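Below is one structure. I have some questions about it.
Here the complex is missing one protein chain, while the rest keep their positions.
Chain nomenclature is as follows: A and B, assigned in order of appearance, with residue numbering initiated at 1 for each chain independently.
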């Protein structure tokens, strides 16, 4: 039941808002000063004058233009591919009958639990074998294997796609692909949107594997580019924070600009169990 | 009941996916960047900042060799850089034409990766006699191939705040300060106690017990390994003594209980909360940057109790480098005495090429930030006294766990020196797979 919100509700929500935004705002504050300023007591609460300068240093030092472009390509491709593959597989696992289904599903769920740090060595050997080092597909292709995506789409489609709808389409004479096209995708769209966003953000922020697979002069993603910041023995915290801000800002802008749609998408696509 | 949906959008999505999939390899193909103008691009992979670029050495080389373009990648922290370098080496992929190696990793690289690296000892223009013998030996395999050329070394001094020393009633002249602890690390500890007695409020004698530990272990010839390559740190009295002295700094409340190379350490420089730090040559730039304008002429440099070395680096050329011959030539040039002298002058990295030590640019150097201290003379003298330390492949693991596990427990968690030692030993034994 929706009750009109009282003052307490607003008070608590405003506290929550402040806590959610504060670390981000403070990243900008830290990026706007100098090292010395960060060392003061009490710590700075307002912006200093160096924000443009530090952002500029971070931008050129980290080769950020190329990095941003690469990251958009990587995250976009990974998101599109993952959503496509996960929806198809999730649909099959949710609604179709085939041999070894349960075994394969268990395999999928099992891989969700495998810690990703370890695959790095064999994966790099594989990538090296294919001569893909420092090329974007070396981070794109492995990321397409999203067991979580399959699991997520299956859970959603279990509920969201009534069997009757499928059968009606079949009786109608629609072949497999047309069923997928006209029935499954429309039903799955909210969850696809959520998965796309989740995957995009994850691919955008991934750093562990890209640091190994890519180099800064080749085809760096944002997170790879940022590891070069700090100028070695003399890391400048303000510049590092400026870099962190640069890496986050594009996503934040998207979230603010399309906040309504993204939130709506998450709420529609939230797995109902 | 066919559900009619906005097919075009779905189709557009799929199309986009397909295009993106196809486009990804294309976008990645920009990796080969040799210019169309026939110039050779030599890539240099570094950690931290060597200062080659900042000191103008690349530009100078490119002026001398019009057909060469130098490109540099740098990963800020060796913790990120070294695993990447190893992965790339063992799979012969993704390597730059020249790669840097930290001194603490050079024994491991020399022992396990030498067959993947060029022998730089026989490269044209490289003369063994130009280098400090121990630096040369550290990157030389048992069968006599020298796979790494030394860049800088880290001879040590003690940096101290004159203003704090004055307020604590200690001498401030660098010669007099050096005499306070000359020859004995325990005298350094005793000076700390004198400082504590009259310490200005909110300050400690030194930054961290781990820093003292690194300094003392850097001044003994045998530390973690013996001549046969056996791990002996546990029963080596020199290491144990270093441990006890360093731990005393913590138990006697002489440290600011910091961890080096963290933001908190930087902030402490800015606030002048400790009076001394053992500073290898490469640390001077760091102090200048962190202590800022407020620290100018307040910091000074005195000789360390005993000469020692901490850090430094090497350049190696992988056999699978795309432009091997050019890379070897560049590595040899960058590490030649003249260039090392320039780097010291402009960046403070102390030359591992002993031939450079006599050059006026080195021996006569003074540091304006540190009260015009004769850093050239101080560090040259330290470098001449540095013992030939026996290195081993797991130096990094041993040193790091002694500092960041054992000594940090004593310094920050109030553990006894014994308990800290035990904790470090257990961690190291587990790490070394003994």
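Everything below uses one rule, namely that a contact is a pair of C-beta atoms (placed from the backbone, for glycine too) under 8 Å apart; a residue touches a chain by one contact, two chains touch by 3 or more.
The definition used in the following text is that contacts and distances are computed from a predicted model.
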Per UniProt record, name of the chain withheld from view ["DNA-directed DNA polymerase", "4Fe-4S ferredoxin-type domain-containing protein", "Phenylalanine--tRNA ligase beta subunit" or "Sugar ABC transporter permease"]: "Sugar ABC transporter permease"
Missing chain -> touching shown chains A, B
Among A:34, A:50 or A:86, contact with the omitted chain is made only by A:86
Given B:259, B:309, B:340 or B:354, the correct residue touching the omitted chain is B:259
Pick out the residues on chain B that sit against the missing chain. 1, 77, 79, 83, 86-87, 90-91, 108, 112-113, 259-264, 267-268, 271, 273, 397, 400-401, 404-406, 408-409, 412-413, 423, 426-427, 430-433
Where chain A meets the left-out chain, the residues are 1-5, 9, 12-13, 16-17, 19-21, 23-24, 26-27, 30, 38-43, 84-86, 88-89, 91-93, 96-98, 101, 104, 108-119, 121-123, 125-126, 141-142, 144-145, 147-148, 150, 155, 168, 170-173, 175-176, 180, 201, 204-205, 207-208, 223, 226, 237, 240-241, 244-245, 247-248, 251-252, 254-256, 259-260, 262-263, 266-268, 270-273
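As a convention for this text, only the chains that are shown with their structure count from here on.
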Residues of chain B defined as touching chain A within the complex: 1-5, 7, 10, 13-14, 16-17, 20-21, 23-25, 27-31, 33, 43, 45-50, 71-77, 80, 83-84, 87-88, 91-94, 96, 263, 266-271, 282-283, 285-286, 289-290, 292, 294
Sites on chain A touched by chain B in the complex: 34-36, 38-39, 70, 73-74, 76-77, 80-81, 83-84, 120-121, 124-125, 127-129, 131-138, 140, 165, 168-169, 172, 174, 181-183, 185-187, 211-213, 215-219, 227-237
